[in-house]
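For reference, the structure is listed below as structure tokens.
For this view, one protein chain was removed and the others were kept in their places.
Chain naming follows the written order as A, B and C, and within any one chain the residues start at number 1.
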């Protein structure tokens, strides 16, 4: 049952209960300075708005908190521990200097409403980052306001809608390839567009014929991920753009896969009208267990008037400021200016790389994906033989014969010391193994990954049950998700 | 073989080779800014003093370094993970605010030779800490220069010697109880004093009779740890002091166990002439895997003239400064002023506690030790029934019958999720289990510890082999120390 | 490049293994005419020391060292040191969304504790794992109410943070959700009569903020009654989380949309922050965002998993309750640690200090300028009306390295020379006294100027 791997071993690991189970009245991890103004009587000031009881909030000491979260943290996998081959997620190295500069006093403690006169530092950061991202995407203008990719998609589609509106007709639907990420259709719905699926051709690319046939004046835009979620670059991208533009439609690009393009190709150069970026993917800001992210949206001239307000502008006196007076804006999508802290990190990343570093980064990302593809071809089924860019998608077809599915292989990878790849999509590949190594993996780490995947493939032949029961090396294994959803327990209660 | 414990479980853990095994020419984790002065030709400037080759120094990237040390760190036990019951080591919580303030720009980057005029901040910290420690020990003066406890011992004994010298005769020997820590005799030797052992009485205290009998004009001092290494307070401390003083000897107190006294008793009040403190024990500075520490030495008036130079003084103009002109000083024991960074942390700890906090801390430390003593009495042999202060020392007498020694029990504790207690001393207890919980342990953690120790005692009866083969849950187990010492491999070599 | 773990030799070997001659071959799929043949025009590769210097410089240009009286949806509270010590651990910082439960229990359990504490503080039964921020949380909460009631129109209190209103408007426009604004009364609270009159059988929900944008606690009882009597839901937005330590939560609400920034999240010039939605158990399947639930593994060990995923985009696609995917997890962890540090007693004491500082400040401002809505219960913000343009006063305060209250003209033209001041536990008495002094001065000079004019005209 012990996997044959040089990658991981089992080691003693601390258990830890819920913080509420450690609480006891009178313990405290806080201490306030003496009050330098007169005490007040809340009852007098607040009347019946006064709160008397804080229920089951915990009472614990500082060391218990340190141990609690330190122990919990040791139950997590992380980029800092090893390869994170999640397709589409671009789990790259999160540089520590980004964290350091984000914590510099004036950057960490700036108030969003402090006078522009004393906000030049923050404004400069936003302006410099905007300029870099515009150059990288080859677009004309940008907003940094959206808080994540999906939020950027919404912002982008709102601008598409406003654009068409300005032409007299908002149009009815958005075309989305069947290979798209779930946020694409979900977003279209939020902006009140009907979603029409667009099927892929045998090479995993947009089927031009169906596009031609489905494209008409009701279509506001096509939401295209390029390279798409198969890791395939849409070679007829320009024809696609032409077909759309011919009928007055717009080309929206989901930029989640920009890690395959930065410094090598620019969406603005191949016909994209509007796109979002994920700073937490391509630009190294940490995923932090699910967020925060940042989803800037870059657009061409035609869409610039519709950008959310405010936008950063240079003022006559040479200083920077926010412009709120934007008659055609789609409005605000978030309070203040977006996830500023992520702008700081993304800019630090761009500065650490420079033009040469960014290009090398993209090259290594694509090199890594192709190295893995080569290493696993034949052992796992490759549904689309089209050349891969930054990621490669296999299927569990060969293993399924033994009743082993992609999720089982994924779980078994854990015993080999790796985080699983993405299994949830693309939907056009049944039983997908979606693998994106990013540039951050060394040859050594990838050789271990390939070795592990091969070894699992052998196990599937010799001893499928071991794979079906995996993982075997973790604190907990195969938690019961059905039970969790059937009778949801979403919070601790006393005597739980 | 799986221990019956609620404390720990096994979990997947990353392997990691030596950094040299990851090195490859051309990888780099560094980048220098462009040079703003003319390049130079080292050969021209240095001639044959120029170095051409840096041998096998590694070449790796930043993410590899992050992963390397992060993975390594997961192989360590730490206070942040759980109880560290090492007797005599005072493994208490290391507050994070200490780390934060030690990194404040002007404190982290002050140069030891910068003009006093712009060093008032650092001098203020040293002065305030000195005053606090003088008040806590009840002594008259202090030096912060020694880098650790043993260094403090040396400094203290040098002052003892200088004191006697000033009286015309440096004297020949130092009395040291057989229960003392190894640094005591080692230090005496460094200061060129003969070591004479002093035996303990049935209660584990200094045997007054032998002390009287051994004390004479050749004895420079008695090095006493109080509470001693059995965790026993030397109740006749004053008689001890009197006996010494009567013959012109001095009482040196090893302050390693001050965690039992702070805020409750002051060595200066019970006849101590000179003592050292361990800021990395009593005052919460982190052990950091073996150091750094800090070992201030506090003395009474009679010894003040002999303090190492420089000392911090208030100058006529009200500012602080260093006084170097100390005619009777024993001299410097370290460059600059000592481990300043530890002064910062210790002071922050004292401020966070205040008088009430320090007293409570001492009370909890003693409470914890006695709670464990109560919990394990009868199950493990208690060689000295004298009341315990901050630590308790058992012996493996009962388990030895089954061939299980203290080190075996210690190793088995690891499977139960705990770091072992101290086994190396005191030498007067064969097979010692020296346990110091400190104030930082919750009742919950100590109950788990007691439960684990009881469970191991049962295992010793039912299945001693399991204990003898422990640990079973770690990455590596029972490494071959004899081989390591017989043919020492103290560095990596290519092709190792 | 120093982040790339490859040597030239590694690249060579790998290319050979793949069967390619050069790196360019990797990009063959991209039509040549689009390939970039030049360097990007961005700053050159910088050394780490240069990057640190760059941002230190920006920091100096960014109000570093100023004392601020700004609140208005972003609050300056003390952040205990251990928050950053803990969230900086790579196992939290560099982990992905906890889809793989076996190697994500740390993140999952901490979110479960977060959900629990949010429930305890808000009086709700379920809370999600976070939304982008308070404004988007409010908008999503309203959409939730729309789905739950099957009605489409929304009543929004004018005392809701103006930017939250803007965001809601953006979200609502294209979903055919008519918004109507209910104004505030003399006392600075939502005008209940007006609400009663304008609420209709089409109203899906009433959205109010409490403490509201003026820092005043709304009369939730009255508002809830009106809403519920009309079959509408009550959605309450909370922008200053610390208020929950001393202000009774809106237990009568159906959905609470909150901004938790006050709980240990740096001001950070406006983000990243931490939105949260909390509601009753029965509404959970219409809730947006991730949820962590408790379950057990094969051996019966307690464990936690992401659950009710059928609400989410990666399963439901266009039928999802929201398109949110990446949320604010690490910020939620900051909030979680902050709540754990202060806990049952500390949060109350913390809130009390905010109350005391604010009471002191308001009383002293009232002696010179006019403090509006004085009669209503407030937490840590208050509105001061001055005779002089507040921008003028504020620029004088800047001279003392102080940032005065937020002038309200921009959002509430009718409030003319009023501005919104905020005090927290970090606001010192001496800072308050200085600010009060400068406002007093301004009032005096205006008065004497007036008198002079009167002199002349007499």
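Note that in this section contacts are C-beta pairs under 8 Å (C-beta built on N, C-alpha and C of every residue); 3 or more make two chains touch, one makes a residue touch a chain.
These figures come from a predicted structure and were not determined experimentally.
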The chain left out touches which of the shown chains? A, B, C
Which of C:6, C:58 or C:89 sits in contact with the chain that's absent? C:89
Given the contact definition stated above, which residue among A:12, A:83, A:176 or A:342 touches the chain not shown here? A:12
Which of A:8, A:60 or A:220 touches the missing chain? It is A:60
Given B:215, B:258, B:311 or B:410, the residue that touches the chain left out of view is B:410
Can you list where chain C touches the absent chain? 48-49, 52, 78, 80-81, 85, 88-89, 426
In the complete complex, which positions of chain A touch the hidden chain? 12, 24-33, 59-64, 66, 70, 96-97, 99-100
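Throughout what follows, only the chains that are shown with their structure count from here on.
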If you take the mean of the Cα atoms for each chain, which one ends up farthest from chain A? B
Which whole number of Å gives the spacing of the CA centres of chain B and chain C? 46
Centre to centre, by mean C-alpha position, how many angstrom separate chain A and chain C? 21
Contacts with 2+ other chains: residues of chain B: 12, 31, 61-64, 66, 70, 96
Where chain C touches two or more other chains at once, by residue number: 2-6, 10, 45-46, 48, 50, 82, 85, 90, 103
